[in-house]
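One structure is given here, and the rest of the page talks about it.
So, chain A:
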Amino acid sequence: MASQQQDAGTGAYLIRGAAILGGAPEDLLIRDGIIAERGQDLSADGATVIEAAGLVALPGMVDIHTHLREPGREDAETVETGTRAAALGGYTAVHAMANSTPVADTAGVVEQVLTLGRTAGWVDVRPVGAVTVGLAGEQLAELGAMADSRARVRVFSDDGICVHDPVLMRRALEYVKAFDGVVAQHAQEPRLTAGAQMNEGEVSAVLGLTGWPAVAEESIIARDVLLAQHVGSRLHVCHVSTAGSVEIIRWAKSRGVNVTAEVTPHHLWLTDELARSYDPVYKVNPPLRTDADVQALRAALADGTIDVVGTDHAPHPSEHKECEWAQAAMGMTGLETALSVVQHTMIETGLMGWADFARVTSTAPAAIGRLTDQGRPLDAGEPANVTLVDPAARWTVDPSKMATMGRNSPFAGRELPGKVVAMFFKGHPTVLDGKLNTPYRWLPEQAQLPGTAAAGH
Partner candidate 1 sequence: MVLNQADIDRALTRIAHEILESNKGSQDLALLGIPRRGYPLAVRLAAKIAAADPTVDPAAIVGQLDVTMFRDDLSHQAMRPPYPTQLPRTGIDNKVVVLIDDVLYSGRTIRAALDAIIDLGRPRIVRLAVLIDRGHRELPIRADHVGKNLPTSSAEKVRVRLEETDSVDGAPVNEVVIEATA
Partner candidate 2 sequence: MKHLLSTEDLSLSNAVRILDTAEEMAAVGEREVKKLPTLRGRTVVNLFFEDSTRTRISFEAAAKRLSADVINFSAKGSSVSKGESLKDTAQTLSAMGADAVVIRHWASGAPHRLAATDWIDAAVINAGDGTHEHPTQALLDAFTMRRHWSKLAGTPSAGADLTGMRVAIAGDVLHSRVARSNVWLLRTLGAEVTLVAPPTLLPIGVEKWPCSVSYDLDATLARGVDAMMMLRVQGERMNASFFPTTREYSRRWGFDDNRLRALDTLGFKDTIIMHPGPMNRGLEISSAAADSPRSTVLAQVRNGVSIRMAALYLLLSGDTREPAVRTNSTSSPSAHATKESH
């Protein structure tokens, strides 16, 4: 890879005839890392031309919820493989969750993840900091140090584990106000979900799998929106999965609570009926719910009650899925299927257009993470983070052909619409013709590579 040295940010590309946010065809001229011009019949002027008739141009997608597993579980995923998957899936930025080993609960770890991301160069990797030391839910991590570090952490989460102690949650919400941070809560009342395996309801009753009741999510969200209101802070609710949660968030927003909410692609489509196979590829936390929940989540995403789509991309080694359901790890891959699943569930159902798509997959998540150079309009002068999609393409999901190391895609074998054709990250084409091109190369001082090793990149 190091040999494929690119002229980072200096090449010029003319995207010809793309439907920007699904609108009328226009040209985009990309030069020096920014969108130099937008308009009709732009002159190529030595730029590489990308014929984009029939393609939709979108601001590079931003994932608010990604598990890259590194450091610690490089057998499941690395920053390199996870960000390759992200680029192929249409992303230019991902928020790397804190539940690595060691946990990202210090400035040192978040800076390490930042550096790994910049070394890889496929997307912007934004580390998420842990709320509590070791995700143990007992003592606040050094949130300020992480905020002030080179990683400039703004999103804090113990994701995977709920910050269930109400006092600790209150303190975290209060404390992050000092640096405009946000607490992203994994809403799961632990006592109500001890040993939980799947959604509690009709299907779990038949399958004899311990239930994960909706109320365990809803009760925490209700508490947290009231806490956020009380202390005047910013709350983000991860992976909302129930119709009841949607109602509570809708109510909170109507009361002016500064809360944002996220839904995963899989919760927009799949239901707990799939657990009848006992195939752990459908085991995820929060669990797949009922069709009524799926419909409520779609409606909430369309009307803005839910702000963003977050993948909760959670790769696992195959041995953690090729086993009994109760033994299996929770989680699904999502980076390479998110765009297609959202197109299938939201756009092809007529619930949203591509402009809404850009809002929920780019603008809003960038705003939550306080990313100033992501989620921007595709206008002259803006950073050239661009996703080019062929919405008419159809493809069949084959996990073995994915860039992520995780083979645990619940969409395996399904035919999906929409394919990423090209990606520009900071003006550099990371993906061309639907295949990985070359990574963006940060300047050594930007990448903050340790020692002189930077020269090799």
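As a working rule, a residue touches a chain if its C-beta (ideal position, glycine included) is under 8 Å from a C-beta of that chain, and two chains touch if they have at least 3 such contacts; residues count from 1.
The candidates came about this way: all candidates are chains of the complex that A comes from, given by their letters.
What you see is a predicted model, and the numbers here were worked out from it, not measured in a lab.
Of the numbered candidates 1 or 2, 2 is the chain that chain A touches in this complex.
Those residues of chain A that touch candidate 2 in the complex are listed here as 197, 200-211, 213, 277-279, 319, 322-327.
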